[in-house]
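Just one protein chain is left out here, and the rest sit where they should.
Here is chain A:
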């Protein structure tokens, strides 16, 4: 859905420095648009997403690292804002799941192989 009001500066304008723009872009793809339904701020027409893009680009231009910008956003909006859940008491089972699944899968698969004598 296209927005009807004029977008904030930097919402849809790239940073002059391509390295900064690339890191801003990578970060934006991991941030959730809080008013949309399951879209990142990099893929959304919502005004709110545009404002957040402007904020990310502005802070990166001012010299902050993507990690600093992300931490600031998490401190302000909570873990909900990032699609890349930080490791915490609530998320370690999620991050451990792939390894656990591999281990369990390998153990099950073992049964279908002939035992070597």
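Of note:
The criterion applied here is as follows: a residue touches a chain if its C-beta (ideal position, glycine included) is under 8 Å from a C-beta of that chain, and two chains touch if they have at least 3 such contacts; residues count from 1.
By definition in this document, contacts and distances are computed from a predicted model.
Chain not shown in the complex: UniProt lists it as "Cytochrome c-type biogenesis protein CcmF", one of "Cytochrome c-type biogenesis protein CcmF", "Dihydroorotate dehydrogenase", "Putative NADH-quinone oxidoreductase subunit H 1" or "Tryptophan synthase beta chain".
Touch with the hidden chain on the side of chain A covers residues 1-7, 12-14, 25, 29-30, 32, 36-40, 42-45, 78-85, 90-91, 94-95, 97-98, 101-102, 105-106, 108-109, 112-114.
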